[in-house]
Every structure is written in structure tokens, then in C-alpha cells.
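Taking it in order: structure first as C-alpha cells, then the write-up.
Of the protein chains in this complex, all but one are displayed in their positions.
In this document, chain identifiers A, B and C correspond to the written order of the chains, with residue numbering beginning at 1 in each.
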Amino acid sequence: MTTDLDALYQEIILDHYKNPHHKGLREPFEAEVHHVNPTCGDEVTLRVHLAHGPQGTWVEDVSYDAMGCSISQAAASVMTDLVIGKPVGEAMAIHDEFLTLMQGKGQVEPDEDVLEDGVAFAGVAKFPARIKCALLSWMAWKDATTTAQLEEAQ
Amino acid sequence: MTTDLDALYQEIILDHYKNPHHKGLREPFEAEVHHVNPTCGDEVTLRVHLAHGPQGTWVEDVSYDAMGCSISQAAASVMTDLVIGKPVGEAMAIHDEFLTLMQGKGQVEPDEDVLEDGVAFAGVAKFPARIKCALLSWMAWKDATTTAQLEEAQ
Amino acid sequence: MEGLLPDLEVVRKDFPILSRVLADGRPLVYLDSANTSQKPQVVIDTMVDHLERHNANIARAMHQLGAESTAAYEAARDKVSAFLGAPDRDEVVFTKNITEGLNLLANTLVWPGQHQVGPGDEIVITEMEHHSNIVPWQLLCERTGATLRWFGITDDGHLDLSNIDELVTERTKVVSLVWVSNMLGTVNPIDAIARRAHEVGALVVVDAAQAAPQLPIDLAAMPVEERPDVLGFTGHKTVGPTGIGVLWARRDMLDQLPPFLGGGEMIETVTMERSTYAPVPHKFEAGTPPIVEAVGLGAAVDYLSGLGMDNVHRHEQAVTAYALAGLATVPGLRVFGPLDATQRGGAVSFEIPGIHPHDVATVLDSRGIAVRAGHSCTKPTHARFGVQSTTRMSSYLYTTPAEIDALIDGLEYTRSYFKLG
Partner (left out) sequence: MEGLLPDLEVVRKDFPILSRVLADGRPLVYLDSANTSQKPQVVIDTMVDHLERHNANIARAMHQLGAESTAAYEAARDKVSAFLGAPDRDEVVFTKNITEGLNLLANTLVWPGQHQVGPGDEIVITEMEHHSNIVPWQLLCERTGATLRWFGITDDGHLDLSNIDELVTERTKVVSLVWVSNMLGTVNPIDAIARRAHEVGALVVVDAAQAAPQLPIDLAAMPVEERPDVLGFTGHKTVGPTGIGVLWARRDMLDQLPPFLGGGEMIETVTMERSTYAPVPHKFEAGTPPIVEAVGLGAAVDYLSGLGMDNVHRHEQAVTAYALAGLATVPGLRVFGPLDATQRGGAVSFEIPGIHPHDVATVLDSRGIAVRAGHSCTKPTHARFGVQSTTRMSSYLYTTPAEIDALIDGLEYTRSYFKLG
């Protein structure tokens, strides 16, 4: 029974919720943002540290402090796993892939090669009220990364 | 046919409309008011002149300048006929009687001894949109008379 | 008759009220659509379905009904956005009517921000405006020390643009005007006026209360110099319910404006000391919005798009031309505004010297014909033409030539009833 519910609360999600990766605010960082989900009050403060090399810019670290439900906490944890160490362009592509999955109303087949643990969020897409939870930290990361790049460009 | 219409536009009303009594603004006066029907734009400027004697205060003159439809113009004319020369208390009672007739949804039998030509307005009560037309100058008269009395009391 | 909506009789069946029988067994001849339009069954049914099956508060409610209600409300925003060709659906703010939308704007311009209005600044409107596009600007000027100026009207009912360069200057902060006049019917050249206003850096606000029901609108397709910065319309004139209006505005402008109403839904975070605000459109939708009304409006604009706004417009033009021709046959009758249907919308105001408009309306009403009499919320336009009130007939997509015939007959009858020569 309640298959949708089990699809939502996959073991992977509950594991990340209980033992979040990369949690805590760290130095150094080029940009810090604070995002709130106005409807429910979930909050995240998130920092991005970029690094540069011959191959371009990559995400050296993402650190965060978050308050919220299992979905939003687990999403933050999975997100850091996915983007840390990746070139910015590739990380943005992962972001887009995740966004597509969330907005797909449960019709989009997730690509495990790209999203890794993120595929566990496929079930969230069937709970419209919870999609924002899963996206909160991703939005914050995108915002912070864009800000950091803009600052550096100046 | 159109009996309601004929009841509305009685000959007496059309006569007063074409040949209004006491029209024009005159001196002296103790109070002047300007009333507007906001929904349709009908306007009346009205002056009241009170006089005093051993029997109390009476309405010595009511003069007015009005723009509006047949009903509102005729009502002003009939109103002046009814109140000029009457003690204020009696004029107020006539006002109340007319108001009751207008708000009676066509169920109130008008008293010809009190309302004279005013009985012709009985048909207006069946046209909710036109009741305000019939009342505009009466309201202005009541307002002006009350103002005049208040001024004098001071 | 050329230009009428195909299947007009079928379209009329969509509107339950059109089969209403009035006093004395008279069928309804509804010629007051510029005041408010009638509603097709699909709008009513959509609202009923929402109330009976999906009702819940939006955004804040996380349960299944809440998700359904939120989806329906936001889908309505998408539909309205498509109806206007809005460049960005988040630029569509739901208000309670266009009056609130215009006040929202005039009110927020009082407070600090990039667009704040102050002493020495000027607001330009026109003598052709509805009271709802006059009073908010008078209040703004009273409160900020800015000056209100306006375009006049030519004798044939067009805006007098001869002094546009003296009127719209570097001092002008806002030019706000009606697209289609609800009294004169005039269709104003908002493109040319916007071009001039943008040259001097003014905001352009368009009151589309009468345009949205009748003209195809495609904001994204307009050249930016000619595109209004703000455009509003009201649900109840576009076959939607009362209690809902739309304010579209350029995103960056909405972002910069301070909030209007404060409360639930429009916040990001609240402490007792201070609050921050949600992104647009929510910043301007404080409190529980008119949910079922927005859903109804969504169905309404879908209905209009289904008919095709080009077809609706063509119908309006055909009926208006027929009405103008008919009115011209009534002795003494004077029409205000352009006499050529191609230059105007479907509201036609007129007078019959010797009979007050109320009396005209009452006699017509006794024959089941509903028209408006009075100042139509355009007192200054009336004053411009030296009249205190007029009678106004206004047609819409469901109006038939036979109804126009009934009007003309009714006017003849009115003349004879009041014994005009």
C-alpha cells in the first residue's frame, strides 16, 4: 500500500536526511545566499567556493546550514555530492536535469548516470506541494554560483 | 400595455417636469446645500429660508436649481409646493410620509390629504432605480433645513 | 450580415441569462456589456466544479486539495498570460478589479524607490478617462505634490494630440490612458503615445478594461518602445466573474516597486521588527486571493480564445456599424464619439434632446432593453461635451442585429411616449 508515499520517502532520502553530507558553513567562499520557501518557512543559508584552473572554473566547495523537512534536507545533501568537484558548466547541467525531473509530473525518467542519488527524488514530482522543498537548496546554489561568477567578472 | 410605465409617468409628473414650481435660487436663505446622486449624476442646489413667529418656525421659502430627469425635477417642484408655508415639524412629517411611500415597494397606499400632487409618485416605488431620483430634492431639503436650524440654535 | 460570429445562435446558448424573461414577459435585450458582460455556462461550471471538488487555500496548503487548488489558480495565471501575450507569466498580478490595479500602481509610486513621484513631477492622463483612472492619480498628486495634466478631446471624440510635446516632457513620470473609451468608444493610438512617453522616460499605463474584451492583445509582439509598461483589465467585462482583475507590468518594474498591501502570501519572512517580501507576482497578492474568481477568469479567457479574439472583434465592428446606422435614423439623436465603427469599440453613448437619459433608459427597460444612463463613470468626458449624462448602448459577442433593431424601435417608441415631434 501507499506506494506513492514509499516512492517519496525512499531509503536513500531518509539516509541523507539523518546523515547529511557537507553540512555546516565553511570558509573560504565567494558568495553566500539565504533562501526561504515563503509558503512553509524552510530556510537555507548556502556558500559557494569556486576554484579556477586551466580547464576552467569548478565548484570547489558548497557548504550550508538548513532548516526544513526531510525532503529539503536530503536534497541539500545530495546536491552537494553532485556538484562539489564538478566544473561549473557541468554542475549547472546537473541542476537543469534535476529541475526537469521535478517539473515532470512523474513522467520523466531520471538518468542515474547524471543524477546518482538524486534519482531517489523522482517520487517527489508526484507531490506538487513538496517540489519546492526539493528545489530550495538547488535554487540557492544556482543563485550563489551565479553571484560568485558575476563578482569575479568585475 | 406598459401600465407600470404609465403609473410612473403620470400626467401630473410630466406637468411639473415641464413647468416646475418655485424653481430658481432666491434670497434670503439661512442654508444652501448641494446634493448629487453619485450613480447617475443628477444634481440639485437648494436653499431654505425659515421664518419665526408665535406658533414656532415655518418654511418661508425653498428655492433651487436642479439638473436631472423628469422624476427628479418633478419631485423638486412638488416638494416645494408641499413644504413652503408649513411649520417645520409638519413639513418634516410630510417628508417622512413621502419617504415611506418611496420605500414601500408599491405596497403603501399614499394619503392624498398629506401628499397632494405627491401621490403621483406612488408608481416610482416600483422602479427601484428611480427612487433615488424622487428623493434627491427631499433629502437636500431636509439637510438644508436641519442645517439652518442648527445654525440658528448657536 | 458580414462579420458576425459564425453560429451566433449557438454562441448565445452558452449564456444562460440570455434566455431570461423579464417583466411583462419581455425577453432580455442586454445592451449594457461595457458595464459588465454576461457569463457563459463554462465559466459558471468551472467555478462550481472548483467549489464543489477542489476548494482549498492555495500555496500554503500542502494536501491534495491544496495542490489542486494551487494548480488551478496558477494555471489561470498562465491562461491570462497567454491571453495578453505577456512576455513573462510572473508579470501577471491578480487584483480584485482594474480599479484596484490602477490604485496599486498609483499608491506604490508614492513611496521611496526608483519610480517614486515627487513635487515637480507630472502625471499625464486624458479627459477621456474612467473615474478609476483619474481619482487614483489625483490622490497621488495630492499626496506627493506632483501635478496632474491631461490630453483634451477633439469635437469628433479623438484625443487631441496636437500638444503632445508640450504635455509629455522630461517632467512626466507617468502617462496613463484608456485604450478604448467606455463612453466615446474611441480606440486610442497607445503605440504612438507610448513611443513619445518612452522618449522622455515616462512609464506608460494602459487601461484596457474595454480593450481586453474586444481586441486581440499581444504584448510580446509589440515593439518595446510602443509596449505599455503596465496594462490592466477587469474580469467581469471579459465574460469572467466579479472580484478579479489583472495588472500586468514589466517584471523589473514590479521588482522595484515597494509592496502595496501587506500580509499573508506576500512575505518572504516576518519578524516583529521587520519583514522581507516574496518575489513577484506574490509580492502584490497579499492575503487569500480571489481563487475561484481567478479560476473562473481562466475559463473566461479560454472561452474568448476559443471563439478567437479576431472573430470577436470583427463581430463587434459589424454590430457597432449596424447600430450607428440605426441610431442615425432616430430624429434628433446625437451620438458622441467617432461615427465610423472602424475607429471605435462597441460602447455608443448618445442623447435625445428633450428626453433625459434616465427616462430613455426606463422606457427601454419597460420593453426589456437594458442600457446604461448617467455619466458612465466619465464625468469629465461628459463635461467636455457639455452634457451631464447620456444613454449608452453597448454590445458584445452575443449581440444580434435583431437586438439593435429592438433598440431602435424602442427609441422611436420613447420619442412618441414623450410626445417629441
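Just so we're on the same page, a residue touches a chain if its C-beta (ideal position, glycine included) is under 8 Å from a C-beta of that chain, and two chains touch if they have at least 3 such contacts.
Bear in mind the structure is a predicted one, so any value in this text is a computation, not a measurement.
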Where the complex has a chain not shown, which of C:K13, C:R89, C:H115 or C:H131 is the residue touching it? C:H131
Listed residues C:P6, C:G263, C:G306 or C:G354, member touching the removed chain: C:G263
Touch criterion as defined above, residue of A:L25, A:A51 or A:M67 at the omitted chain: A:M67
For subunit B, residues in touch with the removed chain: 36, 38-41, 43, 127-130
Absent chain, residues of subunit A that touch it: 1-2, 4-5, 8-9, 39-43, 67-72, 127, 129-130, 133
Absent-chain interface residues of subunit C come out as 16-17, 20, 22-23, 28, 30, 32, 35-36, 38-39, 43-44, 47-48, 51-57, 60-66, 96-100, 102-103, 106-107, 111, 127, 130-136, 138-139, 143, 148, 150, 234, 236, 241-245, 259-267, 269-272, 274-275, 286-293, 358, 361-362, 364-365, 368-374, 376-377, 379-380, 383
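We adopt the following convention: only the chains that are shown with their structure count from here on.
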Measuring centre to centre with C-alpha atoms, which chain is farthest from subunit C? A
Of B-C and A-C, the pair joined by more C-beta contact pairs is B-C
Centroid distance [mean C-alpha coordinates] between subunit B and subunit A, Å: 76
Could you please state the distance in Å, as a whole number, between where the Cα atoms of subunit A are centred and where those of subunit C are centred? 44
For subunit A, residue numbers touching 2 or more other chains are none
Using the touch rule from the top of the page, what residues of subunit C touch 2 or more other chains? none
